[in-house]
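Note that one protein chain is taken out, while the other chains of the complex remain in position.
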Amino acid sequence: MTLLPETTDKKLGLVIDLDTCVGCHACVISCKGWNTENYGAPLSDQDAYGAEPVGTFLNRVHSFEVTPDETPAQLIHFPKSCLHCEDAPCVTVCPTGASYKRVEDGIVLVNEDHCIGCGLCAWACPYGAREMDGEAKVMKKCTLCVDRIYNENLPEEDRVPSCVRTCPAGARHFGDLGDPSSAVSVLVEERGGMDLMPEQGTKPVNKYLPPRLKDDISTAAPQPLAPVAAEAKGFVGWLDKMLDTV
Amino acid sequence: MHPAPSVIVFTTLSGLGFGLLFWLGIGLPAVSYLGALLYFALAFALAVGGLLASTFHLGHPERAWRAFTQWRSSWLSREGVCAVAALLVLGLHAFLLVFFGKSIAVLGFVGAALALGTVFTTAMIYTQLKTVPRWNTPITPVLFLSLSLAGGALLAGQGWAALVLLLIAGVTQIFWWLRGDRAFSDSGTDLASATGLGSIGTVRSFEPPHTGTNYLLREFVHEVGRKHAQKLRVIAGVAGFAMPAVLLVLFGFGWFAMALAALLHAGGVAASRWLFFAEAEHVVGLYYGKR
Partner (left out) sequence: MKDGKVAYIEGNRDHPVNQGVLCAKGSAGIMQHNAPSRLRKPLKRVGERGSGEFQEIEWDEALQIACDWLEPIRAEDPSKLAFFTGRDQSQSFTSFWAQNFGTPNYAAHGGFCSVNMAAAGIYTMGGAFWEFGQPDWERTKLFMLFGVAEDHDSNPIKMGIGKLKAAGGKIIGVNPIRTGYNAVADEWVGITPGTDGLFILALVHELLKAGKIDLDYLARYTNCPVLVNRDPASSEYGLLMRNGEGKPLVIDHKTGELAAFDAKGVRPSLSMTLEVDGITHVPVMHLLAERYLSEDYAPEAVAERCGVSADRIRAIAAELARVAFDEAFELPIAWTDFRGEEHATMQGRPVSFHSMRGISAHSNGFQTCRALHLLQILLGSVEVPGGFRFKPPYPKPVSVHPKPHCKVTPGKPLDGPHLGFVEGPEWLCLKDDGTPARIDKAFSWENPMSSHGMMHMVISNAYAGDPYKIDTLFLYMANMSWNSSMNTAGTMKMLTDKDENGDYVIPKIIYSDAYSSEMVAYADLVLPDTTYLERHDCISLLDRPICEADAAADAIRWPVVEPDRDVRGFQTVLVQLANKMGLPGFTNEDGSAKYEDYADYITNHERKPGIGPLAGFRGNGESHGRGDVNPNQIDRYIENGGFFVSHIADEAAFMKPWNATYQDWAVKMGLYDSPQPYIFDVYVETMRKFQLAAEGYGERQPPDHLRARIKEHLDPLPIWYPPFEEGLVEEDDFPLHALTQRPMAMYHSWGTQNAWLRQIHGRNPLYVPTDIWEEHRFQTGDWAKLSSAHGAITIPVAHMAALNPKTVWTWNAIGKRKGAWALDDDAPEATEGFLLNHLIHELLPAKGDGMRWANSDPITGQAAWFDLRVRIERVSAPQEAAPVFPPIKSPVGQGPADLAWKVKS
């Protein structure tokens, strides 16, 4: 059903820490691996060993360069997957009801058996979070690893999205953003978590933690060190003095 | 957005088709028997052709029937419903006209409304997309409707109406273009808001997530040279509006002038439609350093 639920019981989503992401693409590949073997059709690749390889990925890592006025330019690695928006335009545009948002946890999913592959949902998503699979011709998107997070066959601690589990830097957090006391909500609160393209009115569930202030050592550093001696001779004298104290 | 030729040709044609159906529905011209057959055949060919084409680009056309189910939320679904309804109603209308010479006005008017509704819903599919600021304006349905009505009028031999509607459509088109050129920057969406990093400094895309292409780039990122676009706009404006209007003014509303005007107009609309897609920038391009 492509009408959006008024509210959802939970708002499961990801919190991505732009201060910590080193841009290693581990989450990209583990997502591809998991989702190829699990939910729906495999994420296929065309011209895999040829001149223009192109495949379906549900999570991709961009890199942006940001140049402040005073300090040196910064590089920010920027993972991006479906933000499981509260006002998900991708859902309401879908003519078939294949796209839907779950009432119980807010996950936005595609029922691949109903999808006609019209692509309109991808047009409606501002974030580029949906990709049509070249082989299966149905729309693919991040499932928030719905087949992991409730999967009783997995040990409890592994019931998190594949990308979260694999992220070596711990830059990806998973939880209920609807619950203000959850660890993810606390993190968002503390670190000023932000929405992407708030003006699009999609109300993303996923949040991004902004990079911390950088390159402020010259201003923030303590006083320069004061010399104990001018040259080597004086220094040896100082050594003598000091040694008696240690 | 990727200007897929099929989509361009067929939105153009189906626009004309439903436009013509509108005029036929309201009985202008009031045709019956053979005349009705010819007119309706042309109209249906254009409209149905367009619809069929739109199913070609579906990944799973065999499931297309599902697209009628979500009319409560989806403009695409509504378009489908409207189009089928329009075709059914006007089909019946045509049937009666062709075989019995009988015109039931209500049927015609309802059909005409549905035909316009189809054009409107088609336009709304684009209009609703905040992600494409150039489309995201009430002028888009005005443009689609005025084009469809003007084209339909030309085909329906409604000289004066065509002339007036061509003027309206032309002005709308110019207005739409001018607004469109500012739309992206006026939308408030830029790389700073897309990344949330604007408060640190100027943001630039450094390296894309993949060196090759992907679905998003193929579908949403299409770069047209400014010069090329200007040239096409001139062509679209001249062929689509100015020349047909001039033809009608100079040579009157004879069938030859009308037909020639209609052909020119269709060509102009096709060019305009190409630009409609090709110039439209999806906000996702920002992430790739494109807009």
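Order of writing sets the chain letters: A and B. Residues in each chain are counted from 1.
Here, contacts are C-beta pairs under 8 Å (C-beta built on N, C-alpha and C of every residue); 3 or more make two chains touch, one makes a residue touch a chain.
Predicted, not measured: the structure shown is a model, and the values here were computed from it.
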item: Residues of subunit B in contact with the chain not shown; value: 204, 206-207, 209-212, 214
item: Residue numbers in subunit A that touch the chain omitted from display; value: 19-26, 28-30, 32-34, 36-38, 41-42, 44-55, 57, 63, 65, 67, 72-77, 134-136, 157-158, 162, 165-171, 211-218, 221-229, 231-232, 235-236, 238-240, 242-243, 246
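Convention: only the chains that are shown with their structure count from here on.
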item: Mean-CA-position distance for subunit B and subunit A (Å); value: 38
item: Subunit B residues within the subunit A interface of the complex; value: 1, 57-61, 63-64, 66-70, 72-77, 80, 125, 128-132, 187-189, 191, 193-197, 199-210, 212-216, 218-220, 282-284, 287-288
item: For the subunit A and subunit B complex, residues of the former touching the latter; value: 1-3, 18, 25, 28, 52-57, 60-69, 73-76, 78, 80, 89, 91-98, 114-120, 122-128, 131-132, 134, 136-138, 194-201, 208, 210-211
